[in-house]
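Just one protein chain is left out here, and the rest sit where they should.
And now, subunit A:
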């Protein structure tokens, strides 16, 4: 049997380039204004959706506990989900890595001789870079969510998990359409642009042999795949083509159908401030005998890709509570300024900083957890109460832990460790433990302050160098006291 040759995620390289990406994007004024405008809009929408602070808090606590319960039972729920899906006629596949998931999907399509795929929005398929994989195998893959369609035309990837093309303004989209769609006359009228996208994509829905979608909630109790969307492209992808393949992370399973309403309510309100999305689509089986439409085959691919690593640590497990609403990025001062692409990962913003290290390893992502001011806004708005700042601190620790220290909690442990930095902290700790050493070092620092260099690496690239005072605080207080004593 031939084994699958594991491919490294293309996002490992772009995540490594984080600092360069940040410099590039911070200097792009148009991009910054696009993000500022979008984040202000989304924060405002969310605020308007929660009129009762009391309701919000009760719902957040309830949903946190729901997700924690479902995670506590995760392996059992996955088995139950599999059993019920199979009973309903939906085939289930498991993948530990992105390449396994891609290969499974490629073969499912090949078995049906599929040539053209329409995709609903699926961040997990972005995670696996499925489009690239299929296109290398001569399968045309078209994104059908309007935002995803725009980023695909622009040969980019989503800069936001809910609004993928948020980094582009309508002028940029108009130019993109004019350059790429035959017969489109440049217009910045959003209705005209959307109707143009509709025309192109409806043809594709009609012709495609395969539909690929993500999953928002997979209900174990009933074997139901739930999709949340406004556009109708998710329904198109899961209804019109003959073959529907859904792909999702293992953490998306929930126990009961009754768990859906509170989670759904918090999801749409936190994401876009909507009481509910236009469509809430619950898929239970392929087309049954006598039914006139719907796919003949439905498959679900369950992907691990580092999630089980997060699961194994009690604190980091909370990362998997995430329901992908995007509120943390909407409220993040860092995300708003550097934008979604600077992170270099599929998932940007606070959730990206928490989850990407499990997917790509700390080797590629050790910078990400440091890209936070720890202001706490993300944790405050998180609908499932993930203590995001705390988890970021933990990830910082994991990234500077000595490589050999056991137990190894994360792939790439110690990747962010710098021996000079480690030594500095060691000395710092020693000095602060001993009053004598402390006094001596302070004396030296103040007396030899003229030796302080003007340039201190990254610190002075945007700041002036710190200048120690002429005397220590202790000395000044002492001198003040003796003056008073004399007076």
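Definition applied: a residue touches a chain if its C-beta (ideal position, glycine included) is under 8 Å from a C-beta of that chain, and two chains touch if they have at least 3 such contacts; residues count from 1.
In this section, contacts and distances are computed from a predicted model.
Choosing from "NADH-quinone oxidoreductase subunit K", "Branched-chain amino acid ABC transporter permease", "Lactate utilization protein" or "Cation acetate symporter", the protein name stored in UniProt for the chain missing from the display reads "Lactate utilization protein".
In the complete complex, the hidden chain is touched by one of A:85, A:193 or A:354, namely A:193.
Contact with the omitted chain, checked across A:282, A:375 or A:477, is made by A:282.
Although one chain is not displayed, its contacts with subunit A can still be listed: residues 1-4, 34, 37-38, 41-42, 54-55, 58-59, 61-62, 65-66, 68-69, 72-76, 78-79, 93-96, 100, 103-104, 107-108, 144-147, 150, 163-166, 168-170, 173, 190-191, 193-195, 197-198, 201-203, 205-207, 221-222, 224, 230-233, 235-236, 239-240, 242, 250, 256-258, 260-262, 264-265, 272, 275-288, 290-294, 302, 304, 308, 311-312.
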